[in-house]
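I have placed the structure first, in the form of structure tokens, so that the comments after it can refer back to it.
Every protein chain of the complex appears in place save one, which is left out.
And now, chain A:
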């Protein structure tokens, strides 16, 4: 299909995969940092005040962050129903475990603040375990998706690697978020965490990038076909640059007057964006690798049109009031009060 011959009806699935990609990317970044904060939660008895601050830093946001997952899955359901069924039926058990993880951390967040003092530690543990469970299963599902839902041991191994990689990446962005939102002792700790998680995430990204084209011949061709290869290789190079820049900067943080405390987060953001671009570039226009492309999976044109009208108005509005909310809560995290 060439661009000129495409009708509006042909463009609709492209628009929706773009919207869905946007939702998934925003989800990975936003829920990524709050899952990461959950994973990093230190569990010593002496760490309680640091746990309070860490959780306070994500308090006003986590709820809306998770909504991006609902939107991403929702768009898959609305625009590509057959892909939705295929993906979720293949990932039935990991999906159920991820949902349990999301439930655990969501309620733990609220229970910890309101429960009797003797239960607070239990809820903090629940929060940490729930965050970890969610990240691991998401990474596992990503691996399975890339491997075309194979159940061979090599596919399982790759999915396990991807599970650890995604968990490291979430910890990376979570730690960078903490550098931005905290100060003093906790901030220094966060700098340390960011360095460790950054290295782990780097290994994960490299591993996934190497294995992906090796096991998927289509992906290999796409990345290494001249002249696109010049552009394509820009993505991993920039990604490497962002990792390196962070590595160098983190040695010098925190600086006087808290200068540059926001740069690690922006760098990680860049890493996420580039990894996402890489994945999208590997598979577009296939929505289930090797099985289904977006035109085969798309729902009826009139339904897509109906929802597009709403999305065109509402998505910018959502972005606007999300920005408003982040402005309201800008600056260092303070103790959460309901009044």
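Definition applied: a contact is a pair of C-beta atoms (placed from the backbone, for glycine too) under 8 Å apart; a residue touches a chain by one contact, two chains touch by 3 or more; residues count from 1.
The working rule: contacts and distances are computed from a predicted model.
The UniProt record for the undisplayed chain lists the protein name "Cytochrome bd-I ubiquinol oxidase subunit 1 apoprotein", from the options "Serine/threonine protein phosphatase PrpC", "Electron transfer flavoprotein subunit beta", "Cytochrome bd-I ubiquinol oxidase subunit 1 apoprotein" or "(2Fe-2S)-binding protein".
Which of A:61, A:243 or A:283 touches the hidden chain is settled by the complete complex: it is A:61. Contact between chain A and the absent chain runs through residues 56, 59-61, 63-64, 66-67, 69-71, 73-79, 81-82, 84-85, 87-89, 92-93, 95-97, 99-100, 102-104, 106-107, 109-111, 113-116, 299-300, 302-303, 306-307, 310-311, 314-315, 318, 321-322, 325, 328-329, 335-339.
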